[in-house]
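Following: one structure in structure tokens, then a few remarks.
Missing here is one protein chain; the remaining ones are kept as they sit in the complex.
Residue numbering begins at 1 within each chain, and the chains themselves are lettered A, B and C in the order written.
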């Protein structure tokens, strides 16, 4: 195991470069990396908003399947995107939310305006059918 | 993933409790945990010496397959055990040594008195045939 | 065994150090053998306090943030301090959803999170002098869900 990793990078930075963006029709899927804090929020906000404008995004899905940490800066990111698409009737969904992230989302009250689904596929189905 | 780990312990202590001791004939196999530093060395030394006395151990094999860190305190542990069995014709082997540990072993000059094998099985074979 | 340990970390108010501070508190608390949830709670609270020093305390300047931690028995105490602008009205600042920087998409939930995830929160601040946040958490508290299960099990006998 150590042999194969040798000379390789020791990937313990969980930066926003980790985040992957996908467009499916007018839906933006944001696949978050390991950590969503203020440091990473800055870049995610910027990139997400570029996608939103360029692709006339209506709905947004946050994929938390790789996420292990989120603080109130992450809540700010979700809320901020909500405000962007709210006026054009867009909806926000979160998918693959683990227990740790779920506690933060619950505590923030975000579930009042955000829909939770088990997977991105289910979320896509629900949002694009509407 | 997070769900299943929830309420579980977050096992990031790499203590000497991690170390497993096995006796095969008069050979002691010490399966080291993740880290071998001064803190862990104290306990490993003690337990190893109990096994050496109780089971009239002649040869010792250090299994490094799980080891990710070792400093000069680890060298002290190996050297100390060598001194225990040397007088009765015992031999010391190290097995499954990754690159990181190998550099430390090489630098220490320990390979002059210690035999390196790819696996515990091979080491056992060599030591018990002699 | 009664655990005891203390440490002090001083670091610069760069946003990359938010995750650094979380790693340090996680490593320091490891000897208390926290559950995944307890560890997440502590990391979140520390992340909130450190981010506040960076964004609010020092705004765009680089200043020093001090994190003092101690373990006594099963209790972890964390103090996070900056020598930045300080807070005029602590009571108002601690109100849920209050933020002075909505333009940065701050949600105003930082203090609420610290309160919710730790057992104890104190804030000392003086305008122009800086801010000190003191948080405590007792680890290994019986899990309320498990306690409940035990009770019902006993009743069943």
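The rule is simple: contacts are C-beta pairs under 8 Å (C-beta built on N, C-alpha and C of every residue); 3 or more make two chains touch, one makes a residue touch a chain.
Everything numeric here is computed off the predicted structure, so don't read it as measured data.
A.B. asks: For the chain not shown, which residue from B:60, B:85 or B:104 touches it across the whole complex?
C.D. replies: Counting the whole complex, the residue in contact with the absent chain is B:104.
A.B. asks: In the full complex, which bits of subunit C touch the chain not displayed? Write them out.
C.D. replies: 5-12, 14, 16-17, 19-20, 23-24, 27-28, 30-31
A.B. asks: Considering the whole complex rather than only what is displayed, give the residues of subunit B touching the chain that is not shown.
C.D. replies: Within subunit B, the residues touching the omitted chain are 14, 35, 37-39, 41-42, 45, 69-73, 75-77, 79-80, 99-100, 103-104, 107-108.
Just so we're on the same page, only the chains that are shown with their structure count from here on.
A.B. asks: Mind checking the centre-to-centre distance between subunit A and subunit B? Centres are C-alpha means, answer in whole Å.
C.D. replies: Subunit A and subunit B have C-alpha centres separated by 45 Å.
A.B. asks: Roughly how far is subunit A from subunit C, going centre to centre by Cα mean, in whole Å?
C.D. replies: Computed from C-alpha means, the inter-chain centre distance equals 24 Å.
A.B. asks: Give the residues of subunit A touching no fewer than two other chains, as numbers and ranges.
C.D. replies: In subunit A, residues 99-100 touch at least two other chains, as defined above.
A.B. asks: Among all residues of subunit C, which ones touch two or more of the remaining chains?
C.D. replies: In subunit C, the residues touching two or more other chains are 36-37.
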